[in-house]
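All protein chains but one are shown at their positions in the complex.
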Amino acid sequence: MIRHRNLKIGALLFSIFVLVLGVSGCSSSTETTYHQPKTLRIATQSSTESQIMGYMLKDLIEHDTNYKVKMVNNLGSSSVSHKALQNNDADIMATSYTGTDLTGTLGMPAQKDPKKATKTVDRLLKQRYDEIRYPSYGFADTYAFMVTQANAKKYNLTTVGDLKPVASQLTAGVDSSWMNRKGDGYNDFAKVYGFKFKRVYPMQIGLVYDAAEQGKMQVILGYSTDGRIRSYNLKILKDNLHFFPPYNCSLVVRGAIIRHDPHLKKVLHRLDGKISLSTMQELNYQADDELLEPATVAHRFLVKHHYFEGGDN
Amino acid sequence: MKGLSLWQQFWYYLGHNGTYVLQQFNHHFAISVYGVLLAALVGIPLGILISRHHHLNGPIISIANIIQTIPSLAMVSMLMLVLGLGDQTVIVANFLYSLLPIIKNTAAGLDSVSPVSLDAGRGLGMTKWQLLVMVEMPLSVSVIMAGIRNALVVAIGITAIGSFVGAGGLGDIIIRGTNATNGGAIILAGALPTALMAIITDWVLGWVQHKLAPHTAKKAQ
């Protein structure tokens, strides 16, 4: 009887032991900073742009080094990506935007000068989190208010300031996280421009463009590099009071990863300054409107510009 | 892709992104299977335990039941706060959700072994362990299979949600579809393989379950 009972308990403990092994074996393999990891994890947000850049990095790393790359996709915002780096859930963040990092992640006051903003962000990310921020890819993806061409004519809109007289009649569709953003969110916007909309609908950012095109919203807050601006022929309203800070885009990598690996450090520089705003819009357009996966778009871009043959465009 | 119908777009998409879709398909299936296998490793012994010690039935099944009632998005998000972003979170979620069906079915299967078979085994001089391995388990394997089948189908659904915490899989394609212009075709390209994975798994394991049923029970099933 006792033997039989021990056997059962033994089976139970063994199962739990196997379970623990199984779970820890499946989790990320980068533990200590001195142990050379075999897999790098790239964190990307759910935007097409972030995924395209993420997959470009994946292709380059896997082609030029011995690392394998695992993607950690669809994170909701930069904050999540930074948290992923800090928690060692990821090693590289594919797209970090100066403005978002400055006021959001770092909690610093807004800074309109792009050079100053970049310097501050680079410095503080390294200081506080040991995150190394690379030079910009070459484009800035900024928040932009947009309207259909029809509405632009109807209400005579060229700049954001032009919305003031008619704002009380207009509904606006915005990214749900913009409502709560500090420094460059809705409340600060209302203070600077001196008006609020009739009603603001927060929604998943992917849905605002459709909302504008279907006439459900008269104004939307979208991203300047989105491919749908082209496909829906939307008009971007100029930010005449420079409310939105600069949002230059670059990659961020954990210091621990590149300190002991100068070769990887160099490889990650291959995309510096290579992607202009119009290039990014075009790439986004291919993914958003031409039914190509970001992974496919990224790969084709690199092939087209001879990255795999040692060239850099 | 204005000129094409929804289905034309769908095939165009598959044609141009086939490798990617296949990679995600495999990744998705692997994550689902790992969780269920781990649950089987823990759940089957626990089920055996319960069928031997019925007083444990209450607490263990209650805990597993509560886990089952927690909405999957809630579970996955909470696990993410503890285990971080990435597929390990989803594997653990799948593990937790697979426990109840497997434990319950193992216990039920063992409990339903006819006393006649047990007596016959004892009559042959089998020890408790031999009885378990050579009589009870084989007779219960079909019911246990039903639990595993149920668990795997559910796991496939939970893995789809895992995309929200960076686990990858076909959910990534579905999310892209909801974010893209006229993403209907992309949503299809993500949702259909996921649905098919679940439906086909259900059929195949249902067939296996039927085949494993002891001959006498097959007619009843």
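For the reader, a short list of remarks on this structure follows.
Lettered A and B in written order, each chain numbered from 1.
Note that a residue touches a chain if its C-beta (ideal position, glycine included) is under 8 Å from a C-beta of that chain, and two chains touch if they have at least 3 such contacts.
Simple rule for what comes next: contacts and distances are computed from a predicted model.
The UniProt record for the undisplayed chain lists the protein name "Choline ABC transporter permease", from the options "Choline ABC transporter permease", "Stage III sporulation protein AD", "Carbon monoxide dehydrogenase" or "ATP synthase subunit a". Across B:46, B:90, B:132 or B:198, the single residue that touches the chain missing here is B:198. Shown as candidates are B:22, B:66 or B:204; the residue that touches the absent chain is B:66.
Residues of chain B in contact with the chain left out of this view: 6, 66, 69-75, 77-78, 80-81, 100-101, 104, 150, 153, 156-157, 160-161, 164-165, 171, 174, 177-178, 183-184, 187-188, 190-192, 194-195, 198-199, 202.
Residues of chain A that touch the chain left out of view are 76-77, 79-80, 83, 176-177, 180, 203-204, 207.
Convention: only the chains that are shown with their structure count from here on.
Measuring from the averaged C-alpha position of chain A to that of chain B gives a distance of 33 Å.
Against chain A, in their complex, chain B makes its touches with residues 1, 9, 12-13, 16-17, 20-21, 34, 38, 41-42, 45-46, 48-49, 52, 83-88, 91-92, 95, 128-129, 163-164, 166, 168, 171-173, 175-176, 178-182, 185-186. On chain A, the positions that touch chain B within their shared complex are 4, 7-8, 11-12, 14-16, 18-19, 22-23, 26-28, 41, 43, 46-48, 51, 70-75, 80, 84, 87-90, 204-207, 209-210, 227-228, 231-232, 287-296.
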